[in-house]
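Some chains have been omitted; the remaining ones sit where they do in the full complex.
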């Protein structure tokens, strides 16, 4: 079981300055099927976009989900906390850009920031706090928080 | 860190005490197709559940989306802010209960709290801040914030 602590990056921060971090940009087309009867995006779809952006960021750092599983025994990076501000609505056929980067590392968790721009205007800002989990041997299907491999931190800090 | 301010309905609060508010409970089955390769729910699906819970709450108060559109000229209630804490993971075939209620009314916005329970344990807590919008005449497709009808507040406060 992951600990769903509200402030997951406390005391023992490893890295804090967001400035030097690796960042990734992803172009996204807002699709017809992602929009609701008001003609604007159905907001849960943003979180699916952002999840894909986090995977793209990890891949860019050389930590593709598939490889991370086989190399480090990490099952995945489920969320313990997420928040988002929706500033400007987006509509189908809009082309947007999402800029993603890690803003904080804890021992077992990290925070990802996503900024979605429409015509160079910040439309959405979101923060995901994710924990690194592995399967535990005790009970099948159970997960436990796992220390983030130092190599992993290095790569995502843009020093890998 | 985003300022996603904890109290998004400041100054002109109309109602603040959450205790007397109307609440709604919704039973949800976590479906196979809502879960990811780690076997747990893909978190954006929670927000789709919660959106349905907000609609169910509004309907229970006599403010069904369809009617609200024809009676009040309200296009919908898009989100301006959302946050969630994921405390216990849920898996396919889990039966959960979501308790929803409005915790604050502003002039044009309101905050909905959702608490998702699995076997009576709080698994997820989320807060949506939504604004009431109408189509503006100036430009087709454009929306503008609109004062929440007092009748609407009354109904959702459980006094309707």
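We just call them A and B in the order they show up, numbering each chain from 1.
Keep this in mind: a contact is a pair of C-beta atoms (placed from the backbone, for glycine too) under 8 Å apart; a residue touches a chain by one contact, two chains touch by 3 or more.
These figures come from a predicted structure and were not determined experimentally.
For this complex of identical protein chains, the structure file gives a whole-complex count of 4 copies, while the figure shows 2.
Keep this in mind: only the chains that are shown with their structure count from here on.
Here the spacing of chain A and chain B, counted between their Cα centres, is 23 Å. Put simply, chain B touches chain A in their complex at residues 1-2, 4, 36-40, 42-48, 51, 75-76, 78-89, 91, 133, 141, 143.
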